[in-house]
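Heads up, one of the protein chains got dropped from this complex, but the rest are sitting where they should.
Chain lettering (A and B) follows the sequence in which the chains are written, and residue indices restart at 1 in each chain.
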Amino acid sequence: MKLPRKFTEYAILIIIIVTIFIVPHFVSSFGIHFFIILTMYAIMAIAWNWVGGYAGQVSVGHAVYFGIGAYSTAIVQEMFKLNPWFGLLTGVLVALLFSLAVGLPTLRLSGRYFVISTLAIGEIMYSLVMGWDFVGGGGGIYIKKIFYSFRSLTFTNIISYFYLIFAFFLLSTVLTIWLENSKLGFYLRAIKGDDEGARALGVDLRTNKQIALSMSAMMTAICGVFWVNYASFIDPESAFINTISVRILLMAAVGGTGTALGPVLGALIIIPLTESSRVLFGSSGRGLDLLIYGFLIMIIAVAQPRGIMGLFNRLSKPQKIDQELIT
Amino acid sequence: MTALLKLTNIAVAYGDVPALFDVSMEVKSGSITSVIGSNGAGKSTLLRSIVGLNRIHHGSIFFQSTQIDRQKTEDIVKSGISLVPEGRHLFPRLTVTQNLIIGSYYNKNKQSVLDEIEFVFQIFPRLKERHRQLAGTLSGGEQQMASIARGLMAKPQLLIIDEMSLGLAPIIVEELFDLMIKIRSMGLTILLVEQDVTSALSIADYAYVMQTGRIVLEGASSEVLNANIVKTAYLGL
Partner (left out) sequence: MSDVIIQLVLSGILWGSVYALIASGLTLIYSMMSIINFAHGDLLMLAMYFAFTFFLKFNIDPIYSFPVVIILLGVVGFIIYKILIRRVIEAPMFAQVFCTFGLGVFIQGLAQFIWSPIYRNIPTPVLSGVWRIMGISVSKSQVITAIVAISAALLTYIFITKTKTGWSMLAVSQDSEAAALMGIPVEKIYSLTWILGAALIGLAGSFMMEFYYVYPTVGTVFSNIALITIALGGFGSIEGAFLAGLIVGVVESFSGFFLPSMLKPVIVFSLYLVVITVRPKGLLGRVS
């Protein structure tokens, strides 16, 4: 009887899928660009949610994995002239290794110390890449597109990019549904609910958290790889800046962490909001976009601290006592 | 005797789960009133609603003919009610003395605070020995003493104690029951929730018996002690 309980979630998921398949045929290439950004951020929010939502390990520096994916690919493709698919593989592998290196010391920390360590790692990577001349320092790396084909992950037609990123979106969604129903997902929820209790049950805390973190890192890195090949350019500002991390966190939080659908809903709210307020008010240079953005975030935090999905949960099942407050 | 505290038809719920249904009771001025009942009957909930830690969604609470059920906890406390909560709730990283001083938060007269500390140290010499120790490092029984002492520090008109004898040695419990009689004679009114039903009823003037959120029996404590329901359910007779 699993399905009926999550009926709302799946129903809305189907609506989103249908919308996203149809919409690109109706809008301009600027519109498609917007949907590409939206989908890419949705993936990152979904990936963040694996570790931040299900495992309760809140990361405020998730942009590092995006940046690592992007830069690894850029280096492999531009410096060593290898095929972008190889870049993808490299990006994912480097992210995996990096997540292992990060997870080892930080995953045993309690909540708030973990949060600050993700912040620290984000800042370290940003500064390192800024000061690393081999990868262009603050100037970044341009990717020259030579071939345009699926084999080289580059396309002349923008809609192809959309389908590519959408394929990754489906992958992340499938992984989420798998996670929700797997033993891993069960363990993660147990950890989040009660560290000590989970330990007493014999759950290996760190291994399970590490799996979630590494999955999340690799998925986020894929977005970085995609972005480089799509935008043909990467620099520390567009790869490692902490506004990306904040945005990822916000999407998951606004939609509802620890739910399959929350991050997607969050992306559907946050991305149009930031993009449109930037287009409408950002050009004035007077910060109106920031005012509106910040204001709405505060409103959501106050009105719906468990995210939009909190509304559905309240309707469908009794609220669980939230123990992730602070460990 | 007039009613110092009067609860009329109060109802309390945790979320959607009701914990108290239609409870009415009175605490007469200068009396010792006792509430007994099995685990989960709603005794603590009742006491917590008196001081505003739980909000009632039906009924009313009057203290000295002022309605207090909408007031903030701090104001209720200020008007003369002191609750010694179940489970001690000391401030673990403050010393015993600091805990006591905080207990007399509203007393701006330094000398009378010091006198009061001396008074509670007389009652609990154990605390005097340990007055500079952090409260969190006291033994369980010592913490219970400190918690009761802290409740006395406010010099309330109505002293409410939830599970007074919890974790204390029988000899100390006996002393505490004597103490209750003594402070009653000093003019305090006492509302007591107690597991030790026989002792509680023997010092109380009046008693209420609670079951699953309702008052099922009330009366002079001698009557309650002899009631069948109490004999079978609490005294195992």
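Quick note on the criterion: a contact is a pair of C-beta atoms (placed from the backbone, for glycine too) under 8 Å apart; a residue touches a chain by one contact, two chains touch by 3 or more.
Note that the structure is predicted; figures quoted are calculated from it, not measured.
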**Request:** Based on the whole complex, identify which of A:L89, A:L119, A:L171 or A:A190 touches the chain you can't see.
**Result:** A:L119
**Fill in**
Of A:V60, A:V76 or A:V135, the residue that touches the missing chain is A:V60
**Prompt:** Which one touches the absent chain: B:L7, B:L20, B:I56 or B:I101?
**Reply:** B:I101
**Complete:** Touch rule applied to subunit B and the missing chain gives residues 51, 53, 72-74, 77-78, 82-83, 85, 89-94, 98, 101-103, 105-106, 150, 154
**Prompt:** Which positions on subunit A touch the chain that was left off?
**Reply:** 52, 58, 60, 105-106, 108-113, 115-117, 119-121, 123-124, 126-128, 130-131, 242, 246, 249-250, 253-254, 257, 285-298, 300-302, 305-306, 322, 324-326
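Keep this in mind: only the chains that are shown with their structure count from here on.
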**Centroid distance [mean C-alpha coordinates] between subunit B and subunit A, Å** = 52
